[in-house]
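The structure appears right after this line, and notes come after that.
Here the complex is missing one protein chain, while the rest keep their positions.
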Amino acid sequence: MTDIGIIAVGGYNEMGRNMTAIRVGEDIIILDMGLRLDRVQIHEDVEINKMHSLELIEMGAIPDDTIMKEINGTVRAIVCTHGHLDHIGAIPKLAHRYAAPIISTPYTTSLIKQQIESEVKFGVKNKIVTLNAGGIYQVTEDISIEFIRAQHSIIDCVFAVIHTPDGAILYACDYKLDRMPTMGEQPDFDRLKSLGEEGVLAMITESTNSGVPGKTPSERIAHDLVRDVLLGTEESDVGMIVTTFASHIARINSIIKFAAEMGRTPVLIGRAMDNYVLTAKKLGYIELPDNIEVYGARKDVDKALKKIVNKGKDKYLPIVTGHQGEPGAILPRIANGETPYTIESGDKVIFSANVIPSPMTEGNRYSLETKLKMRGARLFTDVHVSGHACKEDHWELLRIINPEHVIPAHGTINMHSSYIEMAEDAGYVLGNTLHLLRNGEELYIEE
Amino acid sequence: MTDIGIIAVGGYNEMGRNMTAIRVGEDIIILDMGLRLDRVQIHEDVEINKMHSLELIEMGAIPDDTIMKEINGTVRAIVCTHGHLDHIGAIPKLAHRYAAPIISTPYTTSLIKQQIESEVKFGVKNKIVTLNAGGIYQVTEDISIEFIRAQHSIIDCVFAVIHTPDGAILYACDYKLDRMPTMGEQPDFDRLKSLGEEGVLAMITESTNSGVPGKTPSERIAHDLVRDVLLGTEESDVGMIVTTFASHIARINSIIKFAAEMGRTPVLIGRAMDNYVLTAKKLGYIELPDNIEVYGARKDVDKALKKIVNKGKDKYLPIVTGHQGEPGAILPRIANGETPYTIESGDKVIFSANVIPSPMTEGNRYSLETKLKMRGARLFTDVHVSGHACKEDHWELLRIINPEHVIPAHGTINMHSSYIEMAEDAGYVLGNTLHLLRNGEELYIEE
Amino acid sequence: MTDIGIIAVGGYNEMGRNMTAIRVGEDIIILDMGLRLDRVQIHEDVEINKMHSLELIEMGAIPDDTIMKEINGTVRAIVCTHGHLDHIGAIPKLAHRYAAPIISTPYTTSLIKQQIESEVKFGVKNKIVTLNAGGIYQVTEDISIEFIRAQHSIIDCVFAVIHTPDGAILYACDYKLDRMPTMGEQPDFDRLKSLGEEGVLAMITESTNSGVPGKTPSERIAHDLVRDVLLGTEESDVGMIVTTFASHIARINSIIKFAAEMGRTPVLIGRAMDNYVLTAKKLGYIELPDNIEVYGARKDVDKALKKIVNKGKDKYLPIVTGHQGEPGAILPRIANGETPYTIESGDKVIFSANVIPSPMTEGNRYSLETKLKMRGARLFTDVHVSGHACKEDHWELLRIINPEHVIPAHGTINMHSSYIEMAEDAGYVLGNTLHLLRNGEELYIEE
Partner (left out) sequence: MTDIGIIAVGGYNEMGRNMTAIRVGEDIIILDMGLRLDRVQIHEDVEINKMHSLELIEMGAIPDDTIMKEINGTVRAIVCTHGHLDHIGAIPKLAHRYAAPIISTPYTTSLIKQQIESEVKFGVKNKIVTLNAGGIYQVTEDISIEFIRAQHSIIDCVFAVIHTPDGAILYACDYKLDRMPTMGEQPDFDRLKSLGEEGVLAMITESTNSGVPGKTPSERIAHDLVRDVLLGTEESDVGMIVTTFASHIARINSIIKFAAEMGRTPVLIGRAMDNYVLTAKKLGYIELPDNIEVYGARKDVDKALKKIVNKGKDKYLPIVTGHQGEPGAILPRIANGETPYTIESGDKVIFSANVIPSPMTEGNRYSLETKLKMRGARLFTDVHVSGHACKEDHWELLRIINPEHVIPAHGTINMHSSYIEMAEDAGYVLGNTLHLLRNGEELYIEE
């Protein structure tokens, strides 16, 4: 039989900069090429799009793929399972080193193209292949890639299966088992079950929330929580601003609909809002109401905010960037008093987002929240549910797939430890059928 | 004009043992007489129902009402706003000292009667008056009590208004502003608004969750979370046990309905389940399906658990006591292997309850969860939402009522501090219109 | 008798920007005028020394002394108890509004003068009076100021007593009851006791650490901890850098002595190091060894670091600024690779400082520590003890002084709450002999 290697390139010692390579004999499939924003944030005045990959590798910001030189094989495909930066953000820096197509779902593909276009240092010329959830792409005579519908905090997210002569390998990063999604359908449980029945050689899966007890609440819960904050109040005539992830199209779709219920005009503000939402619209993932307004460019933004103030803050529902307190984003600019939109006592600011657990972000958020409160804003924080599977979701997927080998990825060693303890409950044995990999290591799967 | 005094008897320095007295000239209205379970728990082998009130006062378990001797006036009524023990649990120990009726809503009244009946040491002979939400009771020529519909984690909870010649005093302990309750109607916002317009002299309100940002999620959210855990799984044929607050009738009602959806027979197990739920049924608050089974007495419980195991754990949905790991309750007994129901690998145990934040309880819960996990149970913890208003709910109520004076109650000094900071945002001034009381202190309201 | 008012100007709702005014009839004594750095940090590109006081008041960065206009009286003296910025940092912005001398101990006086000199916007011309610990200054015929020796994390810190015709008022912010100080003598317990016996009308005291159980360890403990890290190692030939508070002269003195024991040359690096230590030397508080090197100016610093690298990192013990990760300070610059001193694997970096508990600072520290670790540094964090009294120190001072009234200051409402609970244990009664003040409030002490 062919020998199989699983190479942990990035995202095994940390959150972010995910990259895994699967070697099937001398053919290699790369899964994800992500960026670690946390490592960029600790430096001031970094312009990523002008930096060299080696410099970014040294910073720990992108996967150290220099180890690929020592792997005996040729890269045949680069597969990205969804469009978050920790999965696609290193493509502009690394993909050109490999003569291989980049394969992803339609929405992810569009985002990858934008990444490549905004790159200044390198020219990425790889072939771009679009594959829908449910589709199969033949990479070599022996190897094919199958996409299975998943759910996550971005649309068009998939599980990827690498079918090899020695069996299937499931790459399940990132996902949630949402049975009541507000956009798209629930994960394709039928296919996951049949895959499990066919037999799976190995599963590589995110360990991110595997230490969090229970199961991740459905996006429906976030939908209802946001709606209750917006509509369930006796003080409905004040200024209200919502901030959320610009890439979270399902959430934004909900908020836009609430604006209609509230009798307010939804206004998307911020370059990323413009970008992610209009891309989703172009591809037909979201329908926007006629009265929606969208402002990406700085000068348009300020003009729009001035109009809102003039016509009445209670006529509009601005949906803005800046939930992590990112300097320069819309909400921090409003909090600084740098825009025509002034926060008054009693105005509501709704954070439909968690705080990303990094001290830099916590500092930015503290600064943002402090300024908003000093201006009299009422804050609604963490009106949100996670997009990552929790412990019992992992338990369930593991038992559906029932792989011979399981490898936690996409997390710190502590997150992997939580996954390991759960998998041991399910009968897996560390060092035998359950594997703890570190960045740079290759696991040989021998039968 | 008459002079008004607000006397902080208990629950101003701590959570639990709530008791407030309002003196209107020489007439006194007592609000709540609660128990602090935390102070009982730190002792072994305490049998409260046999203990003398002075002993319990010394332990800090019930309000120190000996200070009432120094208040110049006569108690005319004892009012309880809902049936939780921290509001009614000291009635058997203290009420007989006052020649005054005990006034409460129907469900609360039933629970108070049970308290009185189970008391061994004292005989409480006070007149018991039932007053519905929306009703008014004339206490003296000058003073009347009005009940306004509220929502909380127990049914039939009310806000109490004490109408005096000098103005109305609102007692708002405990409540949540739930606009999508699963049982009963939302709080009576119309009456709260008209009350605010009429003018309110003082509001005494719980500070418990006033430091928690945002608003408390609706009970509807808990309903959906529990449903998703029970029904949204590929492993639907395993043993499943739910544990929740026996007094949380709305939650139990939801779970009973999910049992039908699951094709399982709901089985209420534990003395408190029997007690609270059947009382609610008798009063018409809840309809139980024909197939429900209810077991309170120890010997019935074990027989029932044996039957469940024999007929198939997947045919039943036991709803049991013991979510805090209370020694002797059903779930801890199951975890100890003291019952015929054995936990097997993959069985699900759903805690539709928070962990009460006391180290004693945390120790009990740890013990319980450890034993369950060692037997292979999959745990779903904190599938729950709070019954207490959060910061922005407090903001909203404060602005609807717009009282001249506001007094946080029902919490520690840190909880009151959070309320104070919020009330200052709304324009209140500490020591002037906003008051921090300590147990044993009387606030004189002079105009 | 004269009436006394205690006005909470700043530092009663927060840590930082301390300012209290004591009104004795129509004479007013101001205690401290501090800066809240936290409120400066949340803004980018703020140059305090060019800003107007009203702007800084609006930012919450300095005390809002505009309320002083409503106090009926004339300021007769401004007293600063030690030289930390949260006690003297607002002097350049506020002191010129009062025709009153600024009274402080010699070291504090020097620091105040430097503050005034670096101010760009305002010209502070107040008379500067130096008063030694143990000394008395007659302010008016009736009022005098007495300084009593204290201990804190800066030298020359005192308790201030305001002697009035109605009794003495003790201002005890900040202090620790250090019985084994490494510099200076222990607090003047004899005088504190005699003061208590004479009778004290009121004590205003910091609540900062009143919630921390037990007593604050002596500075001797920090001395021993730092020494053990520096000398108690088998890897004594690597690069070692210590960072600590530039104003903590006692700590720096210890470290300088350890350098001699280690056979290394101590090198003070950073503008603040230069400033605070040389000022202490000039006033005779510290003796520096002949071989010490001190570099404040940017160009000197880099030259010095180059020399250290050239001659051997193991020959020197750099004592540098930047323990909080402050951008632009020496240690962050080293971590960024902006200086000739490169960190190599195994080099030791000793943080003889806590992390100031603010999310902004925590973000900066995270960034600093991450960069140092990526370069291979071994980190020793929190090799430090606090300069603030803990709960049992407060208990002890309160019982020595036995004041009629006690007012916690210098903290958030939660810190005051901890103090209140402790003082209640000692028999004080909130609202009667124990007072919770908010910024802007005047407490009238009537007998």
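Going by the order they are written in, the chains are A, B and C; count residues from 1 in each one.
One rule holds in what follows: a contact is a pair of C-beta atoms (placed from the backbone, for glycine too) under 8 Å apart; a residue touches a chain by one contact, two chains touch by 3 or more.
Model, not experiment: these values are computed from the prediction.
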Which residue of C:135, C:217 or C:340 touches the chain not shown here: C:217
Residue touching the undisplayed chain, where the options are C:314, C:396 or C:442: C:396
Positions on chain B contacted by the hidden chain, ascending: 39, 41-44, 60, 327, 336, 358-367, 370-371, 374
For chain C, the residues touching the chain missing from this view: 177, 179-180, 189, 193, 213-215, 217-218, 220-221, 224-225, 228-229, 232-235, 345, 376, 378-383, 392, 395-396, 399-400, 425
Residues belonging to chain A that touch the chain removed from view: 413-414, 417, 420-421, 424, 429-431, 436, 438, 441
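To be clear about the criterion, only the chains that are shown with their structure count from here on.
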Chain separated most widely from chain B, comparing mean CA positions: C
Chain A and chain B: spacing of chain centres that average the CA atoms, whole Å: 41
Gap in Å, rounded to a whole number, between the CA centres of chain C and chain B: 46
Whole-Å gap separating chain A and chain C, where each centre is the average of the chain's CA atoms: 45
In chain A, residues with contacts to at least two other chains: none
